[in-house]
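The structure appears right after this line, and notes come after that.
After this line comes subunit A, so read on.
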Amino acid sequence: MDPLVQLSESVSGSSGPVCEPGIAPMLETRELSVTYGSRRALSGVSLAVPRHQILAIVGPSGCGKSTFLNSLNRLTDLTPNCRVEGSIRVDNEEILNADCDPMTLRRRVGMVFQKPNPFPLSICRNLAIPLKEHGCAKSDMDSIIEEAISDVGLWDEVKDRLNAPALSLSGGQQQRLCIARALALRPEVMLFDEPCSALDPFSINVVEQLIASLRERVTIVIVTHNLAQARRIADQAAVFWQRDGVGTVIESGPATLVFGAPQDPEAAAYLSGHCC
Partner candidate 1 sequence: MSPLSKHLRRISTLAVVAFCGLLAGCEGLPAIGVTSSEGRDSSSDLMPGTSNAPKPLSPLSGKLTITGSSTVAPLAAEMATRFEQRHRDVRIDVQTGGSSRGIIDVQSGLAGIGMASRQLSPFEAGLTAHRIAVDGVCLIVHKTNPVMTLTDEQVVAIYRGQVSNWSELGGADLPVVVVNKAAGRATLEVFLNHFGLDNAEIKADIIVGENQQGIKTVAGNPSAIAYVSIGTVSAEVERGTAIRSVPAGNVAPTSENVASGLYPITRPLLFVTNGELNDLQTAFIEFAQSPDVTDLIEAQYFVPPNR
Partner candidate 2 sequence: MSPISLRLSILSRRTVDLIAGRWFCATAVLAASIVLLILVFVVREASSALSDIGVVRFLTDDTWRPTAGAKASYGIIPMLAGSLFVTSGAVIVAGVPGVLSALLIRFYAPPFLATIHRRVIELLAGVPSVVFGFWGLVVLVPIINRLHPPGQSLLAGILILSLMILPTIALTAEAALRGVPASYSSAAAALGMGRWATIWNVSLPVARRGILAGFLLAATRAIGETMAVVMVCGNIVQVPDSLFAPVRTVTANIAMEMGDAQAEHRSALFLTGLALMVLVALFLIAAGGPRRSEVS
């Protein structure tokens, strides 16, 4: 058995192999802990996601799910006094090292937030600015933008008004635009922080299917409160919980196992809806 997997098992106390032996996971954290000033928000999180799979993170509010997500692309750098310890590897490369460039990292690890946050610019410039930023040639720009917007199924809706303000789009459209914006940078990993919770049911469906289909090209970590959604799309799953005021993982592994036969009694209660 892979020594890494053993480690993660022994920490989380959960069962089941996270990865096929011999295949290095795309994204992996070991003994990850995050502190804000003197307050510890997250401790001892060891998880791994194989290439082209979806890890769904569930758990009650305030147990460090978003903090975990933010540390994966080092958005935690933006918070003063925030310290991240442990190890995070993306494609076997340690990203907490000082020589890892966070900007490049964030191109490789895209992120979509709970609330759609398009820039107050035109639809087109929302994609063009990050592309330009990452050195995309002007000649490729238009085709990449079209491809990305098409990928999220928005092309037919906006192709005639690419210069319209992005904020004039509906909520679902805005969220898809944000996904397109991230996809245009060809990320290897995508982080979704409750991407559907601010959307209407129809848009939820569209976005959910979109995320499920993205599995073909990127590795995905998604935080969601919607257990049914997690069941539908996840390959891997992790349950976060707050113990002594500190967030940690109480159950993790393949989705079928976590949702089908959780070991931890609290996780079991939460997943069956008998909690809170």
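Here is how the candidates were picked: all candidates are chains of the complex that A comes from, given by their letters.
Details
Throughout what follows, a residue touches a chain if its C-beta (ideal position, glycine included) is under 8 Å from a C-beta of that chain, and two chains touch if they have at least 3 such contacts; residues count from 1.
Values in this document were obtained by computation on a predicted structure and should not be read as measured data.
Here subunit A is shown alone, and of the candidates 1 or 2 it touches 2 within this complex. Partner candidate 2 is touched in their complex by these residues of subunit A: 37, 101, 103-104, 107, 131, 133-137, 140, 144, 185-186, 217.
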